[in-house]
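The complex appears here without one of its protein chains, the remainder shown in place.
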Amino acid sequence: MNLEEIKSQIEANVPGCQLEIIPNGSPSGQHSLLVDTDHAFAVASFLRESASPRFDYCSNATGIDWPLKEVSTKVKTKKIVDGVEKEVDEVVKTQTGGYLEVVYHLFSVEQREGPLVLRMRTQDRAEGVHLPSLTPIWRSAEFQEREIFDLYGVLFDGHPDLRRLLMWEEFQDFPMRRDYVDPDDYEYEPTAHDDVLKRAQAHQSTEGGL
Amino acid sequence: MDEQLKSELRRQGVVATSLQELYNWGRKSSLWPLNFGLACCAIEMIATTMARYDLARFGAEVFRPSPRQADLMIVAGTVTKKMAPQVVRLYNQMPEPKYVISMGACAISGGPFKQGYNVLKGIDRYIPVDVYIPGCPPRPEALIDAFMMLQKKIDEQYLTGPNRPRHLNAEMASEFIVPEFGAHDLVPTKNVGVWEVPLVNISLAGKNESGRD
Partner (left out) sequence: MSTLTDSSVDILSNPSSDHYAGDLLEVSMGPQHPSTHGVFRMNVTLDGEQVVKLKPVFGYLHRNHEKIAETESYLGCMPYTDRLDYICSITNNWAYALAVEKLAGIQVPERAEYLRVITGELTRLQNHAGLIGFLMQDMGASGTPLMYAFREREKILDLFEALTGARMMCNYMRFGGCRVDLPSGWMQQAQKVVDEFPRFLDEFERLLMTNEILMARTQGVGVVTTGQAINSGMSGPMARASGVNYDLRKVDKYGIYDRFSFRVPLGDKGDVYDRYMLRVLEMRESIEILKQAMRDLPSGPIMDPNTKIRGFRPKAGEAYGRIEAPKGELGFYLISDGTPNPYRFRVRPPSLINLTLLEQMCIGQNVADIVIILGSVDIVLGEVDR
């Protein structure tokens, strides 16, 4: 299964879509296809109905949190130093992340092909967290998208029943996000170290040795 | 009464006992557990009731599905915060005398999942526990050992006096507050009447023995 070939198939059949192949650094060779949110539903529809091979089985839907991170890389640039042009190492700071991502693993049962990894990204991690739901196309995404909503806070437009799956209804936070602070029941920690030690000590000082 | 005289009489077909012994013998030999398995330890609990490790010969013949008919609750498995109100509610619905065995590391203190945001760090935060069985999961023999320990504990309970058990003492509470779902955690996070934090914290290196500054 050639990812380039599938990409060109989709581009030919779904006009206006923007696809990007994200390479995979590991030896697994499972490169992924990033789809823009406006055409994601049409792309998914095409993949299930008329692509070759037809991807009729959506195996897995995952949510990932990429908080905003500053990455410094050393770049060689030409600069004029003391009147002479030299190649100097300059530190360039770029920002990566700042979005939530949803990854789908698609397989073709009839042609025994796969996996095709499809990715969608939200705009940011605060208000712009809407993504199209692929549940009308692959029903297997129903519970998994609910779980991504529950644990990450991604709102899926078009999902038939978007409510929390694993946590209780009154729960307010999105626990799987990287900046989640878990509730404070660290009163008794027999082998505490690092962060847990700090939290246990905080308990002991506020509660006066309770 | 002298033990030798007792056994001599028994051999002749005369049983001499006290009301307390008889009462406790009846209760300990027919402890009916509540059909309450939460997670992996439940499978070992089921294996204990199967033909190889037969718990029925200890009196736990029938596992009752309804809490109103059970007198032992074996909390087998991780108690999550979502499940905790149901556990406490079931405990409240059991009639006295009732006992709790906390089976497995998860029910004792949260176990391997202690760091989880949805895991309750031990069921003894809300209800009083009689026997703790460590293990992940504890072997069926360990559950039988715990059962026998509970039977010994019941055997030693008095009928009268200040140390009498809860079901004979009208002043002691037998129902405990059911936690509710809050926005970030259960409300209340623990029942201070039931759970006292152990004072000694051995890992706070550099501090004095009590573990406090």
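We just call them A and B in the order they show up, numbering each chain from 1.
The working rule: contacts are C-beta pairs under 8 Å (C-beta built on N, C-alpha and C of every residue); 3 or more make two chains touch, one makes a residue touch a chain.
Just so you know, these numbers come straight off a predicted model, no measurement behind them.
In the complete complex, the residue from B:20, B:35, B:92 or B:151 that touches the missing chain is B:35. Touching the chain that is not shown, out of A:1, A:42 or A:64: A:64 (per the contact rule at the top).
The chain not shown here touches chain B at positions 35-40, 42-44, 46-47, 50-52, 65, 77-78, 80, 82-83, 86, 90, 112-113, 115-119, 136-137, 139. Hidden from this view is one chain, which touches chain A at 24-28, 30, 32, 56-60, 62, 64, 103, 105, 109, 112, 115, 117, 138-144, 164-168, 175-176.
Everything that follows uses one rule, which is that only the chains that are shown with their structure count from here on.
Computed centre separation for the pair chain A/chain B is 44 angstrom, with centres defined by C-alpha atoms.
The touching residues of chain A, counted against chain B in their complex, run 166-173, 175, 180, 182-185, 187-193, 196-197, 200-201, 204-205, 209-210. The residues of chain B lying in touch with chain A in their complex are 81-82, 109, 115-118, 121, 181-185, 189-190, 197-199, 201-204, 210-213.
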